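Here the complex is missing one protein chain, while the rest keep their positions.
Letters A and B mark the chains in the order given here, with residues in each chain numbered from 1 onward.
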Amino acid sequence: MRCWRVRFFPAVKFRRYTIGLGVLALLAGGAALHPMTGAAGRLMSGSERSTLLGGYGTIIADYLWLETNLAWEIRDVTKVRQLIDLTMKSDPQTAYYWLNGARILAYDFPAWRCEAASLAPLAVQANWRMTGANEALLLLERGQRWHHKSAVLHLEMANICLYGLGDRHRAAEYYRLASEQGDAPEYAVRIYTRLHDEEVAGMLLTR
Amino acid sequence: MNSAHPLAIRAESLVKNYQTDWKGRRRRALAGVSFGVARGCVCGLVGPNGSGKSTTLKILAGLLRPDAGQCEIFDHSIGQAISRGLIGYLPESLEMPDYLTGEAFLGQLAQLAGLSAINDKISRALALVGMADAAKRRVGEYSKGMRQRLGLAQAVLGEPAVVLLDEPASGLDPRATEQLGAAIRQLRAQGRTVLLTSHFLPQAEEWCDQLILMEGGRVIFTGSHTEVAVSGGLQHLYLQSTQL
Partner (left out) sequence: MKFPATRRMWWLIQQALREVVHLRFVWIMGFIALVMIAGVSVLREFNFGTEEGRFLRNYVEATLALWGTVIAVILNVAMVQGGVERGALVLTLVRGVQRHEWLLSRWVAVAVALAWLTLLGYVTLGVLLVRHGHVAPVSELTLAGGRMFLRLMLVASFALTACVVARGFLMATGLALGLTLAAQLSSILEWAGRHGGTNTNWGWQILSWVVPAFHVLDGSTKALDTLLYASGYAALYALLACAIFSRREI
């Protein structure tokens, strides 16, 4: 005769059954709560990496950007390039990394090369600047996937086309695209209009 | 057991198995333990390590559920609120918070138990175990003997009718053991029933009126002091049982 009242029905007398029933209850509760994940639960294609890092993707990207800064200080081109790439992959949703990464590629890398080889012919140096600018534009094209509705990347691409490549037609096109976005600054439209004026376009290029 | 003498503790055919692994293998700790403890006496549960002494005590304290059998405290089944109020328990290993004073520690437990006249009860409990002078010192400053005596004080705090002590003299020096013995004698003088476990035979023989010898989860011998002496002494009985 048992001297303890069994508080639960007999199936939970033993620990295994208790754990099993508990897990089933958890499963049922989880299934009931699952619809609350909503859109947050569905992954964008290609964004698995940032979700894999979960909420830590941003801080990892921040850390990688600090490392990029340190590599930039010592002008380690290979390391800077690798770290820029890793930073974008860790947190592609932050425009700051795309913009500054592109600027490093477009302006700093060519400048370092020209400084290191100051006796190189001007045509070669111009070629280096063009290569840098094109590389930056490719980077920003990749970034459009996450920022296609934002003007900032378009503006940066326009600036690189204008000052890096000297291609005012392409720059005008990017200014136009920028001006069509919701967060476009007013100068985007003005610059686009002015680029169609030959004289103003020339002044912008020679500045 | 003579039914004319009222029993404070009655255990009948207690069985307890412990699960030893996830595959469900079990170790039998108690294999049908039956005994009775008369009111107002000091009873010793003695036996080698692993004989089921602590398991029996935990079942009586309501900490473990037996797989079969029943046990009662003053005719009330274990597990009922009324039987819980009749029991004081000192576990085998008890660590008290170092940052509390002895008095504060007892005060906490008294509040938890919902006792009335807390200060009086604390004073009496501390006086019983001879710790009145050290009450205001932190537990961290206590010696092993003092901690054990404080443990006994928490067991008698609610002035229970039955006091269960699990290896109360474990790790104590002779002086501290003597002080503990004096406290147990006082409990008997107050008419309380004490059931203690020990594997130190001379001490059990000295303190206890009634002795229960356990081995392999069974009761091998139960009897009064006189019956033990007639049977050749506890040492003889113990050695006989371990050869079986």
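What we mean here is this: contacts are C-beta pairs under 8 Å (C-beta built on N, C-alpha and C of every residue); 3 or more make two chains touch, one makes a residue touch a chain.
The structure presented is a predicted model; accordingly, all values stated were derived computationally and were not measured.
Only one residue in the set B:Cys71, B:Ile87, B:Leu187 or B:Leu201 touches the chain that does not appear here, and it is B:Ile87. From the options B:Ala61, B:Met131 or B:Ala204, the residue with contact to the chain not on display is B:Ala61. Interface residues of chain B facing the missing partner chain: 18-19, 58, 61-64, 81, 84, 87-89, 91, 93-95, 97, 99, 108-109, 111-116, 154. Remark: the residues of chain A touching the chain excluded from display are 7, 12-15, 18-19, 21-23, 25-27, 29-34, 36-41, 43, 48, 51-52, 54-56, 58-59, 62, 66, 69, 94, 96.
The rule we apply is simple: only the chains that are shown with their structure count from here on.
Our note on geometry: chain A versus chain B, Cα centroid distance of 69 Å, whole angstroms.
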